[in-house]
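Provided herewith is a single structure, encoded as structure tokens, for subsequent inquiry.
Complex shown without one protein chain; remaining protein chains in place.
To keep things simple, chains are lettered A and B as they appear, and every chain counts its residues starting from 1.
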Amino acid sequence: MKKRLSLMLVTLMAFGSILAACGGEEAAPADESAVTTPAETGEEATEETPAENAEESGSESAIGLTEATDMSMNPAPALARTDSMIIGTVAPQGVFNPLFHQTAYDFAIDDIIFPSLIKVKEDGTYENDMADKIDISDDNLTYTFHIRDDANFSDGTPVTANDYLFAAKVLMDASYDGQSDPLSWNIVGANEYNEGTSADISGIKVIDDKTVEVTVSDYDAMTQINLGLIPPMSEAYYGANYKQGDVSSIKELNNKPMGAGPYKMTSYSAGQEVDMEANENYYGGAPKVKSLIFKVTTDLTSISTLQSGETDLDNVTVNEDNVEELQASGFLDVDILKNNGYGYVAMNNNNPLFTDVKVRQALTYGLNREEVVVAAYGPYAEVINIPQSDVSWAYTAENIDTYDYDPEKAKQLLEEAGWVEGADGIREKDGKKFEINFSATADNPVIEALIPIMTENYEELGIKLVTETLDFNAIMEKKDRGDYDMFFAAWGLTPDPDTTVYITDGAQNNSGYSNPKVDELYAQGKKELDLEKRKEIYAQAYQLINADAPEILMYQRTNMLAINGRLDGWDISPYKEYQHSLSQVEIAQ
Amino acid sequence: MSQYIIRRLLQMIPTLIGISIIVFAISQMVPGDYITASQNPNMTAERADQLRAIYGLDKPPAQQYFVWVKNMLTGNLGDSFQHKMPVTSVINTYVWNSFLIAFVTLILSWTIAAFVGVFSAQFQYSFFDKVVTLIVFLLMSLPSFFIGLLVIKYFALDLKLFPTGGMTTAGLKVSGFEQIKDIAKHMVLPVAVMTALSIGGLTRYFRTGMLEVIRQDYIRTARAKGLKERTVIFKHAFRNALLPAITLLGLELPGLFGGAMILERVFAWPGIGQVYLASLNMRDYPLMLGFTMFLAVLTLLGNLISDVLYGVADPRIRLK
Partner (left out) sequence: MEQPVNRTEQLQEQLKIVKTESPWRIALRRFMKNRLALIGLIILVLMFLLCFIGPIFSPYTLNETDVTNKNSPPDSTHWLGTDKLGRDILLRVMLAGRISLTVGLVATAISVAIGATLGAVAGFYRRFADTLIMRIADIFLALPTLPILITLGAILSDLKVAPNQRIYYLMFIIGVLGWVSLARLVRGQILTLREQEFMQATEALGLRDNRKIFRHLMPNTVPIIIVSATLGVAGAILLESALSFLGLGVVPPTPSWGNMITAANSLIDFRKRPWTWIPPGMCILVTVMAINLIGDGLRDALDPKMKHR
């Protein structure tokens, strides 16, 4: 019965895009690390990131950790698990290889199996992990990594410098189709290896079993991070059938991963569960919880499975209903963490409508963003004015215009820009009416609130807004062609503030914004290694962007992690996801 | 008859070629590709070009089409971009889970619908008929995910009779009969909902078919001959009332393997429906095209089977 089939198809598609858009509710460009289930223990974050204090406000109290209140409510199935825990997850795709994985859910599992030389800290900076020492030459072009003596793979063989080299070779291989862009890291000899003119990467030298030296042709603030995050992969296990130019033999092992992390995978059944067991050889000390099960749940029932004790940890969509429901259960710790990302309304800066900065400012002043955000998320999101998370070290609130809703000011700015009201109440300039076509994805709680409020607000300014809801990829294609006025989307943020979103002709510059000063600042910020100096540089860039209003910045939302109170020892932040704590978590008795 | 089947099978070839061309053309017209759909904020234009070259997306569409068809003829559907493994393995991993619940649903819904349809026809406008009609339309008026949630709420959360979702109990290591029991327990709710949804329409078709038949003269004759009512209904009337159903049965074949996207998601069932949906959203063309062609073949076979069955059920129809 075709009709039924197509109905299912389409209805599910509606949901499906929610899923596909990375488990969050925004169909949005988002970085895998940013999309992954962020988390933070609220108090810690406020202590460690001074920036947060600047923006502290009354509604902030909704964000952070609420501890379980009544552990006696804990259901029997959870209590019965004395040496295991069950983590609810969206179905992984089964790409359990850190070089190739793509979804946040594969990523979380790979994080536990494959440690790298460095790891992220709560504040978004990095510290040593499998490397116990990293030497950097004075010219910042040579990096020497010393791998820990006690670092072994879960099969008992030692992690060696050759395993690092092997992983690098796979990344530089011509047939490598993962998400990383390894050739942009400027490793000497990478291009030759990629093109097949050399069988080795000349810039990576194995000094001894545990020491590897990497030389780059040019450095920036990301170099050390990019190199440190290459995860050593057992050459003996993965490399047996590898030939330069063909990585398919490595991909064949994707569902049988073997790494040096705190847990090893014992079984995987697609779409159902992933079973893991503590790696007794883990250099960080054997994990306290012996076995770990990732069980596939859906956002429709994730709360129910937590309540019934079927799962110990899960991500739940943040809204007032869900928070109330989880807190009422009594035995769940509820952790609400700032999402590494932000929603915005892009304006086509190359479109004559929006070339005048006064018009862009007017459209920002003239939109009641606070009302939209409160309607969509209640206290669980905040209006933002710079494109950075307020928990980032790069965040600033100094000399930032907050563009509070002010229709009078907006009208005045429009008058100054030459847009005067016509006979029908719609503003005109040179005989052209002010009419904006606005495209948005529909699978987003913000859109439902944004469209009516925006339509009404702009009508008051004398602007006609024509809205449509579209498939996300269709909007992106319009964007690529430059054939649009305005669209709604969201960005994921990486821990480092470097981005190409606001630089002239940047790969991710969606709005066509261009300001030579901003270009210069971003270039400086990328090249500078001193954190304090970088802070200043990015603060200046954000001030310029704030004044230029290339897009209407909307909100930073939150994510919610619910954890059974019987589990202690978490150390979670928006940058440091829950999986990084698993090796130290224990079951309270 | 065999000549007819052979001719139909031969006709499938141009039809499949037509389908493959249209499906491929659509995949070319759909906005975005795998690289744009991945939305990696660190992706540079150069890296995007490299990836397109690796996947062969930079070649002219006609060339891509012939490469795809050539591989397909050798049984190679290519590698899924997302899953980084052969499309056939991806389908094989998930499709049987979908088949399991779809098959049970098919059996249940046809049996129940046949009985309910016959009885509500026989006792047209009776209380039973009215209640059935009301329930059928009630089920049709709500989206399926809604009914799924409702069932979960009552039978899984409140009464705790069945698990909320999944196919097996997490961490339970059992085999043999215990394993079958565990899976069966997880199947109850999704199968119940899928059955409830599909008997709705079927019941209406059966009821209508029966209503038509029992008014016919030969049924009156059969009754007049003094045959037992049961014999009249099941032996004479039912067989003729089945005719429209045969058409519908043929349409069920692709459904057996197609997966139920919404309900698989509601019940966290590891079926192919959601995987296929993700392949659409991610523009994972090898998987999307491969699975579409797989379903296309099943659709054509299903229609062929129903046409053949038609001839069997009603000898007056001459299949030529």
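Definition applied: a contact is a pair of C-beta atoms (placed from the backbone, for glycine too) under 8 Å apart; a residue touches a chain by one contact, two chains touch by 3 or more.
Every value quoted in this text rests on a predicted model; they were computed, and no experiment measured them.
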Sole contact to the chain not displayed, among A:Asp163, A:Glu325 or A:Asp390: A:Glu325
Hidden-chain contact residue, picked from the options B:Gln82, B:Thr105 or B:Thr292: B:Thr292
Identified contact with the non-displayed chain, of B:Tyr55, B:Tyr205, B:Phe238 or B:Phe257: B:Tyr205
Chain not shown: contacting residue from A:Glu252, A:Asp356 or A:Glu371: A:Glu371
Full-complex contact with the absent chain, from B:Thr44, B:Ser89, B:Thr133 or B:Gln179: B:Thr133
Among B:Ala45, B:Ile107, B:Leu142 or B:Val312, the residue in touch with the chain that has been omitted: B:Leu142
Positions on chain A contacted by the hidden chain, ascending: 1-7, 9-11, 13-14, 17, 300-301, 303-304, 321-322, 325, 371, 374-375, 437, 439, 441-443, 447-449, 451-453, 455-456, 466-471, 473-474, 477-478, 483
Residue ranges of chain B at the interface with the undisplayed chain: 11, 14-15, 18-19, 22-23, 26-27, 29-31, 133-134, 137-138, 140-143, 145-146, 149-150, 152-153, 157, 200-201, 204-205, 208-209, 211-212, 215-216, 243-244, 246-248, 250-251, 254, 277, 280, 288, 292, 295-296, 299-300, 303, 306, 310, 314, 316-318, 320
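Following the convention adopted for this analysis, only the chains that are shown with their structure count from here on.
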Separation of chain A from chain B, taking each centre as the mean of its C-alpha atoms, in whole Å: 36
Contact set on chain B toward chain A in their complex: 30-32, 36-47, 50-51, 54-55, 81-85, 93-94, 97, 143-145, 149, 152, 156-157, 160, 163-168, 170-171, 197-198, 201, 248, 251-252, 254-255, 258, 260-262, 265-266, 268-271, 273-275, 277-278, 280-283
Chain B partner contacts - residues on chain A that touch it in the complex: 1-2, 4-5, 8-9, 11-13, 15-17, 19-20, 28-32, 34, 81, 84, 86, 91, 93-95, 100, 102, 174-177, 179, 181, 183-184, 251-252, 254, 269-273, 275, 291, 293, 295-298, 300-301, 304-305, 308, 310-311, 471, 473-474, 476-477, 480, 491-492, 494, 499-501, 507-508
